[in-house]
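Note that one protein chain is taken out, while the other chains of the complex remain in position.
In order of appearance the chains are A and B, and numbering begins at 1 in each one.
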Amino acid sequence: MLTTAERIVFLILVVVCGGLAFRGFANIVRIVRRGRKAEPREGLLGRFLQAFLDVALQRPVFKTRPLVSVFHAFIFFGFSFYLLVNVNDLLEAYVSGWSMIGRGGVAGVFNLLSDLLSVLVLTGMVALLVRRFLAKPKSLEFNASVKLHPRVVAGGVPRDSLIVGVFILLHVGARWVGTALHLAKEGHGDPWLPTASLLAAGFSGLGEAALETGTHLCWWVAMGLIVLFLPYFPRSKHLHLMVAPVNLALEKRTPRGLLEAPPDAANPGAKELTDLSWPLLLDSYACIMCNRCQDACPAHATGTPLSPAALEINKRYYANEHAASLASGDNTGGAGLLDFAISEDAVWSCTSCYACVRICPVGNAPMFDLIEMRRGLVFDGAAPDEVAEVLRHLDEKGNSFGESARKRPRWAKKLDFKIPDARKQPVEYLWFVGDFASYDPQCQEISRTVARILNSAGIDFGILYETERSAGNDIRRVGEEGLFESLAEQNAAALAECEFEKIFTTDPHTFNALKNEYGPFVDGGPFDVVHYSTLLLDLFTQGRLEAGTQLKARGTYHDPCFLGRYNGGFEAPRGVIRACGLELVEMPRSRENSFCCGAGGGRIWMKDHPDVVERPSENRIREALELGAVDYFVVACPKDLTMYRDAVKSTGSEGQIAVKDIADLVAEAIGLSAAEVN
Amino acid sequence: MANDVLVVAEHLKGELGEITFELLGIGKTLAAALGGQCVVALIGGNDGMVTALGAAERVVRVDGEGLSDFDPDSHGDALLAVYEAVDPRVVLVGYTSMGMDLASNLATRAGVPHAASCIALVEAGENIHATAQLYGGKLNVTSDLGGGRCVASVLAGSGAVEAGKAEGAPATESVAAPAGRGRVRFKRLIEPEAGDVDITAKEVLVAIGRGIGSKDDIEVAEELAEELDGAVAGSRPLIDSGWLPKTRQVGKSGLKVSPKLYLALGVSGAPEHIEGMKSSATIVAVNTDKQAPIFNYAHYGLVEDLFDVCEELTEAIQEKKG
Partner (left out) sequence: MKIVVLMKRVPDLVEDLEVDGSGKALATEHLKLTVNEFDDHALEEGLLLKETSGGELTVVALDAADVDKMLFTALAKGADRVLKITGAANVEGNTGLAAVFEEVLSAQEHDLILTGVQAADDRDGQLGPIVAALLDVPCVEVVTQVEVGEPGEGMVTVHKEYSGGVVAELEISLPAVLGIQAARQSPRYAPVSKVRQIQQSATIETLAGAGESSGAAAGGGSGFSVVEMTAPETGAGAQMLAGVDELMAVLEAKGVV
């Protein structure tokens, strides 16, 4: 179809632009390889098959924003098919007589798909451009104090979006119009090309020459543009269509609750971009800048300068800006992450709730970047003062309260029976109590309630008394790896001396550490650990607990991050709630989408950021109140108990909703009198 | 060795410190028991001070260049000179910023025992017994200072100021100032920055201590203070960690306050803090540690979580106000 001159020009264009694009891609590969090592990714074939299947079904995209995801799916399916369309169009241009138009059978199906998908792509793209540039959703904005790369401030992201959008419109639009012109030239429609045929009717007035010129022009706009776009491609967000599947295939597949140890213990943490492990570098290239992670982030929602999206975007812009030096490795001594990627206060704003990682459609894990940066800051003695003080307490006394280690079991003294000492006698269940449940006065009452429930059910359980130390879950997440290891070693050594069948704990943070992170410290593999919600539900199921009284009340349940999102513990607490007869009403954000209380990742020890407009816990209580007529806000985590009791007070919601631990409900349902409970 | 008690006067900005009168009261009682005189060492003072020291039997003055403002080195040398001239049985020094410079220095150079952080001194037979508040106020330790000379540094608030306050014209004598060694040079006094709340002028103070869990807890304390028409004050650790400005510090290196109500939340009650607030009309202590020394000084005590108490009390007051 093309003239010889056109064919030569196109080939030259392919060589030049292709060469430039290749350099761009090569730089990306080299930069990613500069990252520190990560745990080996095994079973690559399976990983890639799974990732391609997920992408083909658009599963990661549909985790949220359903309408936008539908439009994205239009473009995705259309564009995927356009790979074939483009091959066909090249053949048409270079192989004389090659044409699909006017043929039936396989060619007819090909035509029909290309015709309909073209319209879907155009519809989807127009819708997304209208959304971004006319509807201007708030989710595409950042909090005022979020650190942004100068080029992002200058409007880089919308400009990139516009370029990509217009490219897609022109590429697909021109091909569609070109097909219509082709049909107009032939003077009849084609049942396999319904929309192009409709459009062709509009061109019937044009002369033969005009139509001929028009088809050439459209070919060039459709195909020439792709080639021209190639060098821009590795610099644009459009790159995600190639990197996202790879990133999804290579994402961390170990348990969510297992953090990788720093690759270099002698020099832990990330100060510069290339101090991050390679998967974290790859993240920024996969990023489509959709801000979904930011939407899910409790820190951003409450006004702090933390945006996981901005972090990835800034990394990307910095890497693009310094691509050559980063790729060649002579960028050492370059700008620090805190200079361009994120501010130090934002690094400490993270609650390590995992929502950003969970929601990301391209498999990014910005939370891990933050923990790496924290590791660097802690190692340099730059932890915030409040954190430093807590770490000192934990190092010296084994608990975050700075209390005497000897006072750890004191909560149990008020019981009218003695909890067996697991250090001295074998027990079926070893109760790893945790810091908050041991030392916080409100949580101590829940601990006593749990003890009485288990005692009444005849469970054989014991505790470690003053030998127990903080399990270290949040210590690890503030970036103090050495202290975490030290605590884990002490606890593992203490547990090795005891005889027990299972461990249980009321604290999801402790649960996570013991279940997922203690493996390397324990001979014979990780412990068999259950959360008390599971234990209580089992006791109901086995008939060892019986709800004599059905609670006549409505309650909603808050999924703790480290039980729910991290460890999939969604059903057991709900089962316990139902067993007590409570009518359970779900909040809009529940299970995987649960909204963090704001205490995790060491946040419970830190002061609120001055920009905070509303604490995450207060935001959550508001969400519960909006359900209407809910009596109880039910929790299954000691930190939640304190966070939400405080939030009920600070929002002035006393009398409207009461924070109850699942143990409170069970005690009432099985008829433990208040006097017996405390 | 005489049986006299030598009280070291302390002054700043031309005024005698209250500790001086407390020491005088204690010194007079002790001197009477020992059968000696109560003598004051006044280094770099003025004539007005001598009149104010009427409760003493004698005032020994050392004057000289560079002595009018305190510097630990020359005042230390001067005190040693007075000590040698008077040859007292007991030297009483305040356990204060200035006293900390002087007492150990004198005791070491004179080769006599020194009991620090004392709250009481008694004559026990031939010997002097000193009771000191140690271990953050958790233990009282009584020491036998023996039958010879000794130095005791006394915590502010251990005696009554009135007991040592009397106008008069005590006998005065002078001791020549030792030649200055010039190793420490006084430059200037810096007044605290004004602008913040004056906690000494408030009728109600809500004081917070190390027991406060996080900076958020300060907010609830502030709310409570507002309801009570008072202000928030704090103990040293809170100020050192930057959670409250220096102007809010109560205690030895902070301010001395005596409001109508001192509500101590999570304050353990270290002696340094106690000396700044023990003269408050009503002291209420809230602490989860029922062993906390603060309960020894409070009129009312409550063993509970300070956050809860703050919240509930704020509510109760709001309710009452309607």
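Just so it is clear, contacts are C-beta pairs under 8 Å (C-beta built on N, C-alpha and C of every residue); 3 or more make two chains touch, one makes a residue touch a chain.
All of these numbers come straight from a predicted model, not from anything done at the bench.
For the chain missing from the display, the contacting residue among B:Phe21, B:Tyr83 or B:Tyr297 is B:Tyr297, taking the whole complex into account. Annotation: of A:Gly187, A:Gly381 or A:Pro610, A:Gly381 touches the absent chain (contact as defined above).
Across A:Arg59, A:Arg406, A:Lys424 or A:Arg622, the residue that sits in touch with the chain not pictured is A:Arg406. Interface note: of B:Ala107, B:Leu121 or B:Val154, the residue touching the hidden chain in the full complex is B:Ala107. Panel shows chain A; residues 265-266, 268, 378-379, 381, 383, 385, 387-389, 391-392, 395-397, 402-404, 406, 480-483, 485-486 of it touch the chain omitted from the view. Although one chain is not shown, part of chain B still touches it, namely residues 12-13, 69-73, 96-98, 100-101, 103-105, 107-117, 129, 132-146, 148, 150-151, 153, 182-192, 203-204, 227-228, 236, 240-242, 246-247, 249, 252-256, 260-261, 268, 276, 281-282, 284-285, 290-291, 293, 295-304, 308-309, 312-313, 316-317, 320.
As a convention for this text, only the chains that are shown with their structure count from here on.
Measuring from the averaged C-alpha position of chain A to that of chain B gives a distance of 57 Å. Residues 214-216, 241-242, 288, 304-305, 307-308, 311, 315 of chain B touch chain A in their complex. Across the complex, chain B is touched by residues 385-386, 389, 441-442, 604-608, 646, 649, 654 of chain A.
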